[in-house]
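A quick write-up on the structure given underneath.
Every protein chain but one is kept in place in this view of the complex.
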Amino acid sequence: MKTDYKKLISDFIPYIAVVVVIVFFAVVTDGKLLQADNMKNIINKIFSVMLISLGAMFIYAHGAMDLTIGGLLGNCALVGSLIILSTGSVLLALVCIVALGVAIGIINGALAANFKDLSFLPSLCLMFILRGILQYMGNKGTIKIDASYGSYDNVGVKVLVIAIALILTYYLFDYTKLGKYNRAIGGNDIASGQLGINVFKYKVLAYTLTGFAVSIAAFFSMVRSRSISAETGSGLEFDVMVALIFGGMPLSGGSRARFHCAVLGCITATVLSNGMTLWGIKSETISLIKGILFLMLVYLSYKKSKGVLPR
Amino acid sequence: MSDVMLKIKNLEKSYDIVRALRGVNIEVSKGEIRGLIGENGSGKSTVSYIISGMQKTDSGTMTFMGEIYEPKDAIDAGKKGIAMVVQEMGTISGISVAENIFVGKEDLFTKCGVVKRKKMNKEAARILEALGIRNINPNKLIDAYTFEERKLIEIARAMYESPKLLIIDETTTALSHKGRDVLYRLMDQMAKEGKAVLFISHDLEELMEHCNVLTILRDGEIIDHLTKEKYESNVIKKLMVGREIEGDYYRADHTCTYDEEIVLEMKHVTNDVVFDINFKLHRGEILGFSGLSESGIHDIGRLAFGINKPVYGEVTLPSKGKKVKDSRRSMEAGVGYVSKNRDRESLILEDSIRNNIAINAYDLLKSGIIISPKKEKRYVDEQVNTLRIKCSSSEQYVSTLSGGNKQKVAFGRWIGMDADVLILDCPTRGVDIGVKSAMYQLMTKLKKEGKSILIISEELSEVIGMCDRVLVVRDGQISGEMRRDEAMTEQSIIEYMI
Partner (left out) sequence: MRKTKKLTALMLLIALVMGVVSACGGGSTETEGAKADSETKNNTAAASSSEETTGEAEELKIAVVMYNWADDQGLYLQQCGAYLEENFPVKFEYITTGQDADEIINTIDELCTAGYDGIMNAMTAGFQSWAQICEDNGVYFSILLTTIDEDDEEFASGLEYFCGSAHRSDWTQLGRDYANQALEAGCFNILYAGFAEGMLKSNDQMIKGFKEVMDTRADVTYNVITQYPDNLFEAITTELAGGGYDCVVTSVSVMDFGVGNIYANDLVGTTSAIGHNVDETLDEAMEAGIVIYATDNLTSIMNMNYVMIANAVNGKELEGTPDGYWNIETPSVAIDSVETLSTYREYVRSTDEDNPTYAFNADEVRKFLTSENPDATFSEFESFIVETTLEKIVERHQ
């Protein structure tokens, strides 16, 4: 039985990448990378991206992508802040944030599923709308909430939230129809439809789950930065995309979209970024390095369609 | 000068650890139409790829027209006088018909750096006419034409250089009767002119009818060369497969049997392709639909399953008291469908056999709130074993399987779900003899178990061999019905088809 080495390597690359990155930066920063102090940094930095990636991987699994993430996070944080400012109730803010995240998720999903191959179009439009709202509000001045709310930004709670998210999404992705169908749709949406999968429904569910993840991340972002501006959340959708690709997520989705793509990819991307700052590399160099690695990974995990050997 | 045009001696070819050819010897004479037949993996395609210059041989010699023949590539082979037409799409989208025919040879029509379009088109028209290919405008973009028409254009391109040896590699599978006729005529013409044709196909009847000599391959070796007098279908099949084909190939009985109960019915179904389709499918019946490719037979399959909705009329499942509304509901009611475009519409190529088979069965495989991997494996293994799907493990990607095994995977998911009604569109297309016979046996078994099968096929012998009733479709309407217990012949069906 011949082992498919190419497949084995492409499966293992995300694991290798994580280990290499951790070892490299641990050595290069004289171990500072792994100190408790920096662990806290890493957890804070990875929190949003990981949480959202765990949701977004369902979308990437069916071959689409979500460009509204940053704008949605900003708007959720905005709404949350406004509610806290007017009612002082954190609980109410959380409820509203989640409601908003889920609602936008459903709308986003319905639009994207309708546009099929051009699903990025409504996503893009929605992103502009969300960004526009933030810019409009931001022009009135930065919105701030009191420092006392900072107590909700608790590393321990965040670790717990991530742990729950990991377990939950692992279950959903590998052991329920939600994950399997989204991957099937990514593999062949025509066949999926013919086999009785409600393509529309499962796509919308993927976006809804992501919207929910974004809302939770928004809550914690809100209590951590305690100020909302037009720039809040900007670029987050690309951070998620980069992280997933670092983890080996194929942009076309399908069976090669794995759970470990989100987890490993986020770890790799965050440790990379954090490590480089600790090490003291110029920021331009960081962008350059990130770009090169990104290209390499895309190339390595991109599988060209195999030519059919004559039989 | 000897009569031998192409001589191949001791050809060896391996791909990694797989020995595709083990010492193959063939001699093709002038004026001969040589057929090559063998199961998947027999090496027949490898032989043609090597002769046409697309692959290099590991060892062995080839002589063509008396001289040593070692083509550097396909273009080199073309210059020496050997051309090939393949099964897949060989034309280039986005350019015109004439440009496709003369691809790589535009200098013939270039003066002062400008390509003389009119001249090219005229020449293209001449060639197409000479081959009897009608209704194709050389100036039009090739994308405007169907797969079959593009295939004919590809043939014209191959013929332009007046090859002495033409290799036809499983091209006829994708062609309709009209297209095949063009090819047959061409082959006869070449034979008459003292040239030669190497014809590769899965269709035994076709080979037996058109070839002077038939070479049978199995596992990379030549088993035998049979001349026309020695042609006998069963013997050839046995040689191909290497063992007795147990039982009969098609159904042994000649009776038309089915129960009274109606499982699927169409009433006055009409859409943009078909008109006023009425029929009943009974329990335990194998009902066949036969017709030309564009006649609408494939649409009937889609309408029956619910993929397409009729503009007028209705499709029902009377035994379940349900209307056919969409594929999901049909599936839930126990109907299964295997599409003609199996790679594009039935299978997820870049995914495991396991996921492909289990995909519609998750409700069955649940264990509490989890889809149980253990149950899944058991379910999938069962199908793999029952259908004898050749693979190293169920994790293997479907894209690596042969056509026949792919078809088995597509089947597997419906067998596993115990579907009552199976709608099969060209189920044995591109499938080799061994697998074909297994499928026919499976269909017979299902019929005995009281399942109903609606089979759409362009292969007449298959339809005659397997069906209780045959409905012939012409131009979107049912033009005739025949029953198994009456004499069903190809001729009578064809009469209704055209």
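Letters A and B name the chains as they come in the text, with residue numbers starting at 1 for each one.
One rule holds for everything that comes next: contacts are C-beta pairs under 8 Å (C-beta built on N, C-alpha and C of every residue); 3 or more make two chains touch, one makes a residue touch a chain.
Fair warning: this is a prediction, and the values are worked out from it, not measured in the lab.
Every visible chain touched by the undisplayed chain in the complete complex is listed here: A.
Remark: the omitted chain is touched by one listed residue; of A:K45, A:K158, A:K180 or A:R256 this is A:K45. Among A:N154, A:S234 or A:S252, only A:S234 touches the chain that is left out of the view. Although one chain is not drawn, its touching partners on chain A can still be listed: residues 12, 15, 19, 22-23, 26-27, 29-32, 34-38, 40-41, 44-45, 48, 135, 138-142, 144, 147, 150, 221, 224-235, 274, 277-278, 280, 282-284.
Rule of thumb we're sticking to: only the chains that are shown with their structure count from here on.
One finds 45 Å separating the Cα centroids of chain A and chain B.
Here chain A touches chain B in the complex through residues 1-2, 171, 175-177, 180, 183-184, 187-188, 190-198, 254-256, 303, 306, 308-311, going by the rule given at the top.
For chain B in complex with chain A, the residues that touch the partner chain are 15-17, 20, 40-46, 48-49, 55, 88, 305, 307, 327-332, 337, 339, 344-352, 355, 359-360, 362, 369-371, 373, 392-393, 399-400, 402, 413.
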